[in-house]
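Presenting chain A:
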Amino acid sequence: MIAAVPMAHGLILAGCLFAIGLIGVLVRRDIIFVLASIEIMLNASGLAFVVAGSRWGQPDGQIMFIFILTMAATEVSVGLALALQLHGRLRTLDIDAASKMRG
Partner candidate 1 sequence: MTTADMTSLLPFIVMGATSIAVMLLIAVRRTHVAVLVTTLVGLAVTLIILPAVSSAGSRQVTPLLILDSYTFFYTGLIASASFAVALMAYPYFRDREGDHEEFYILLLLATLGSAVLVASNHFASFFLGLELLSVSLYTMLAYSHWRESSTEAGLKYLILAAASASFLLFGMALFYAELGTMELPAIIAALEGRVAYGGLLLTGVAMMTIGIGFKLAVVPFHMWTPDVYEGAPAPVTAFVATVSKGAMFALLLRYFIQIGVHTQASLFLMFGLIAVASMLAGNLLALLQNNVKRILAYSSIAHLGYLMVAFLASGPQAVAAVTFYLAAYFVTTLGAFGVVSLLSSGGKTEGWTNEYRDADALEDYRGLAAREPWLAGVFTAMLLSLAGIPLTAGFVGKFFVVAAGASAALWWLVIVLVVGSAIGLYYYLRVVVIMYAPFPVERRAITAPLSISLLGSVVLAVLAILLIWLGVYPSPLVSAIQAMVASLL
Partner candidate 2 sequence: MILPWIVAILFIGGVLAWVAGRLGPQWPRWVSMIVLLIHLALLVAIWAQYFGQLTLSSRGPWLIEFNQPWIPQVGISFYLAMDGLSLLLLLLTNLLGIMGVLTSWNAIKERVGFFHFHLLWILSGVVGVFLALDLFLFYFFWEMMLVPLYFLIALWGHENRIYAAIKFFIFTQASGLLMLLGIIGLYFIHGQSTGVYTFNYNQLLGTPLPASTALWLMLGFFVAFAVKIPVVPLHPWLPDAHTEAPTAGSVDLAGLLLKVGAYGMIRFLVPLFPQAAFSFAPVAMVLGIAGILYGAALAFAQTDLKRLIAYTSISHMGFVLLGIFAWNELALQGAVIIMLAHGLSTGALFILVGDIQERIHTRELGRMGGMWSTMPGMGTAGMFFALASLGLPGLANFVGEFLVLLGVYQVNVAAAAVATIGFVLATVYALWMMQRVFFGPNREGWKLPDVNAREATIYAVLMFFVLVLGIYPQPVLTTAKHGLDNVQRYVARELDGAPPFDSSAARLRSDNDHANPPSSDHRSRP
């Protein structure tokens, strides 16, 4: 049985992934990529759940991961639908174009 990977490593990996996703959301201007980075963030937390689950040897972590996957899917689909609508109106996918309201 391969040597058990210590939980801390797993969590650190999940943390790095999470940070990458977050930076992606902040930096990217295209809606599609923003949605992608959100996906990364969600998967990072899913990974954390799986690692935690494996530490306690319970399936709960993986069940939560499945919930997260399904939810991520719904989010992205709704997100793409909204992006489509925005593109229809503004002819651009630039997220900053959608900032008519301020102040």
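Here is how the candidates were picked: all candidates are chains of the complex that A comes from, given by their letters.
Following the convention adopted for this analysis, a residue touches a chain if its C-beta (ideal position, glycine included) is under 8 Å from a C-beta of that chain, and two chains touch if they have at least 3 such contacts; residues count from 1.
Since the model is a prediction, treat every value here as computed from it, not as a measurement.
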Requested in this report: Could you work out which candidate touches chain A in the complex, given the options 1 or 2?
Outcome: 1
Query - chain A residues touching candidate 1 - in the complex, by the definition given at the top - result: 7, 11, 14-15, 18, 21-22, 25, 31, 34-35, 38, 41-42, 44-46, 48-49, 51-53, 55-56, 58, 60-61, 63-64, 67-68, 71, 74-75, 78-79, 82-83, 85-86, 89-90, 95, 98-103
